[in-house]
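A protein chain is absent from this complex, but the other protein chains hold their places.
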Amino acid sequence: MTTGYTSDEIMTVAAARCLTSQTACFVGIGLPSTAANLAVRTHAPGLWMIYESGTLGTRPDTLPLSIGDGVLAETADTVVSVPEVFNYWLQPGRIDVGFLGAAQIDRYANINTTVIGDYTDPKVRLPGAGGAPEIAASCREVVVIVRQSRRAFVERVDFVTSVGHGAGPGDRERLGLRGAGPTRVITDLGVLEPDPATRELTLVQVHPGVSAEDARAATGWDLAVAPDLATTPEPTPEELKVLRSLTGADGV
Amino acid sequence: MTTGYTSDEIMTVAAARCLTSQTACFVGIGLPSTAANLAVRTHAPGLWMIYESGTLGTRPDTLPLSIGDGVLAETADTVVSVPEVFNYWLQPGRIDVGFLGAAQIDRYANINTTVIGDYTDPKVRLPGAGGAPEIAASCREVVVIVRQSRRAFVERVDFVTSVGHGAGPGDRERLGLRGAGPTRVITDLGVLEPDPATRELTLVQVHPGVSAEDARAATGWDLAVAPDLATTPEPTPEELKVLRSLTGADGV
Amino acid sequence: MIVPLDEGVRELVHDGDTVALEGFTHLIPVAAGHEIIRQGRRDLTLVRMTPDVVYDQVIGAGCAARLVFSWGGNPGVGSLHRFRDAIQNGWPRPLEIEEHSHAGMANRYVAGASGVPFAVLRGYAGTDLVDQTPTIKTVECPFTGERLAAVPALNPDVTVIHAQRADRAGNVQLWGITGIQKEAVLAARRSLVTVEEVVDRLEPVPGQVLLPSRVVTAVSVVPGGARPSYAHGYYARDNAAYQAWDAVSRDRDAFARWLADEIGAPAPLPGKAG
Partner (left out) sequence: MIVPLDEGVRELVHDGDTVALEGFTHLIPVAAGHEIIRQGRRDLTLVRMTPDVVYDQVIGAGCAARLVFSWGGNPGVGSLHRFRDAIQNGWPRPLEIEEHSHAGMANRYVAGASGVPFAVLRGYAGTDLVDQTPTIKTVECPFTGERLAAVPALNPDVTVIHAQRADRAGNVQLWGITGIQKEAVLAARRSLVTVEEVVDRLEPVPGQVLLPSRVVTAVSVVPGGARPSYAHGYYARDNAAYQAWDAVSRDRDAFARWLADEIGAPAPLPGKAG
């Protein structure tokens, strides 16, 4: 086993570490799913994973490619209908952590997965909202995983698919959104958190070998940096081993 | 086997004859349940019975005492939740016939199963609405089974639990009720139907040996009698045999 | 998680609480209702679509100040006489009622389980319930302009149900007629589930409802805890017991004897107002 790792790997490991055992987590497909499945196999064996296909308390033994792979149903505590997962589980605030991706994210952690450019004359049409707007609204908190670049980290998203902290303090409350919104944004460079006062995303942690300037250069606004900037602990050999067995990067 | 029969027996037989095969019938407990189970065993083998406990397409091999006996679940096409039976099956108008009982019924076939006397200072407190208001509103038509007497057949019910024809023509439409409402009232004396023009319940049929005057004497309003008053055909030996095996009156 | 029934009731059901003991003929949490009487709870708001014999008993024992319901009767037998005595004569204490239809109550639980403050249905139009029940209003469809009935969410302080099985982690499994139990548990702040048995692994059963342990506050093992109602796959409904209740419930003294003999509870003190 190598002790080196890719930037995607440390991003996934950092995201997995956000999850604790006993937490109920609404898992999106792709990077969020990989991170959640890593967490459940390492430090958070009691993590309760929900996928929007209606699989509650699932523990897939392989990483699903889609949100509704058969393995999710086979290993779930129970499978419920799609209305039920949204109305009975997500909407009342029963889910602790919502795990989302993003095509664009802005200074206030608002998320765009709908369209680049103008809605009616798009430059790039993206898949759209899916479950994200209500995940962002109703989970007790939201963790976003997204690779950091000036294309993705923009001053203002082209389209607000899912509300983060709106235009700043008090906006979520004004909109009646009951969860705390994005509390952490995990990237391939580090970790951003909303400033408690301004709600503006602030760099609080960098991955080993990454500087604050690297992160600022990959951000489309004047990124604030926490005075006590932390460094992500290196992935452990165990974390890397489990992650690579999940992604198939171990060649097995 | 005797060729005699009781007034309850001919009432039940007359009610059963209202049901045709392929009909979906929302069945209340008691006399409606007996009549529906008689129908399915005689001329209407394809009758699709729903009980409000959520048993769809049930075919109990014995008469249930309650709306939710185990035999209803065991013999159903499927068992759904109570919200589903009301929201997905009754409310959209999927049920052809609703089968109701009554403590009081009035000239316009409005039904009271809530209270005799004043609501806040009742003479007799009855069980209440149950599923009846929405059965009366949403089934394509409603059949009422009730023993005829001046106590039950009143000029004006003490409490409108379930709307029949309101105060006359146009009332159901005005209230937005989508089913046709009570189309037949089956009693131990005969059969009443709403007059097509006035919506007032009119005696259209008497059971053998019953006169129009008998029925008028058992009615708390000036009961109209159809000019072409029919007589209920005698129960067949087969009908009586099946009915008695259901009710246990055959002593088996 | 798994506690004796007396402890479960003591911890989760408090004087003045809004309490739903749900069950639609099947799986009625009768033993839990008797424990509530035994512990002498007072001023409860009882909620149930179909208050039947066990609610007749809890009401007759004077535990309840209010009843929210849609059909109160002895299924297949007739009326509830303790319920009647409370409403008609205020004995042993007055019982305030909030009365709905089944469709309305079912949708109130659905709204409660869904975390929204109200539900919309086609119901009640033209009935006298509208005049007697302040929790029936109307709402206009913002697309078609149609007026529909609106009812507020039900969110009991505690919901009590009976189920066939739980596992050691407190996941609960029930099947057969499952009624409104899922919604009643999801709508409640706390929940207590009595079960026929605890097993190592909940083998899936056709028609099952599974309630994950995170929505179950406590489980108590009470075999036969639904009698005289039934538990599909375990025991049948005791129809004779329902019929026998009619005579007991018609008479205050016979009821007091039943309380003493069957529950070990004192006779209710009459006249104690809300």
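Chains: A, B and C, in written order; residue numbering restarts at 1 for each.
As a convention for this text, contacts are C-beta pairs under 8 Å (C-beta built on N, C-alpha and C of every residue); 3 or more make two chains touch, one makes a residue touch a chain.
Just so we're clear, the structure is a prediction, and the values are computed from it rather than from any experiment.
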**Request:** With touch as defined up top, name the shown chains that contact the chain not shown.
**Result:** A, B, C
**Asked** Which of A:5, A:48 or A:86 sits in contact with the chain that's absent?
**Response** A:86
**Request:** Among C:1, C:141, C:241 or C:254, choose the residue that contacts the chain missing from this document, as touch is defined above.
**Result:** C:141
**Item:** Selected from A:32, A:166 or A:235 as touching the chain missing from the view
**Value:** A:166
**Request:** Tell me where the left-out chain touches chain C, residue by residue.
**Result:** 115-122, 135, 137-144, 146, 148, 150, 152, 204-208
**Item:** In chain A, positions touching the absent partner
**Value:** 29-30, 52-55, 64-70, 72-73, 78-79, 81-83, 86-87, 90-91, 114, 119, 122-134, 137-138, 159-163, 166, 171-172, 175-178
**Item:** Residues in chain B touching the chain absent from view
**Value:** 24, 48, 56-57, 77-78, 87-88, 91-94, 138
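Assume only the chains that are shown with their structure count from here on.
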**Request:** Indicate which of the five shapes (line, ring, star, complete, other) describes how the chains touch one another.
**Result:** line
**Prompt:** Relative to chain B, which chain has the most distant C-alpha mean position?
**Reply:** A
**Fill in**
Ranking B-C and A-C by C-beta pairs in contact puts on top B-C
**Request:** Taking all protein C-alpha atoms shown, work out their mean, then name the chain whose own C-alpha mean is nearest to it.
**Result:** C
**Fill in**
Per the C-alpha centroid definition, the whole-Å distance linking chain A and chain B comes out as 58
**Request:** Round to the nearest whole Å and give the separation of the Cα centres of chain B and chain C.
**Result:** 28
**Message:** Using Cα averages as centroids, what's the distance between chain A and chain C in whole Å?
**Reply:** 41
**Message:** Two or more other chains touching the same residue: where does that happen in chain A?
**Reply:** none
**Prompt:** Which residues belonging to chain C are in contact with no fewer than two other chains?
**Reply:** 182-183
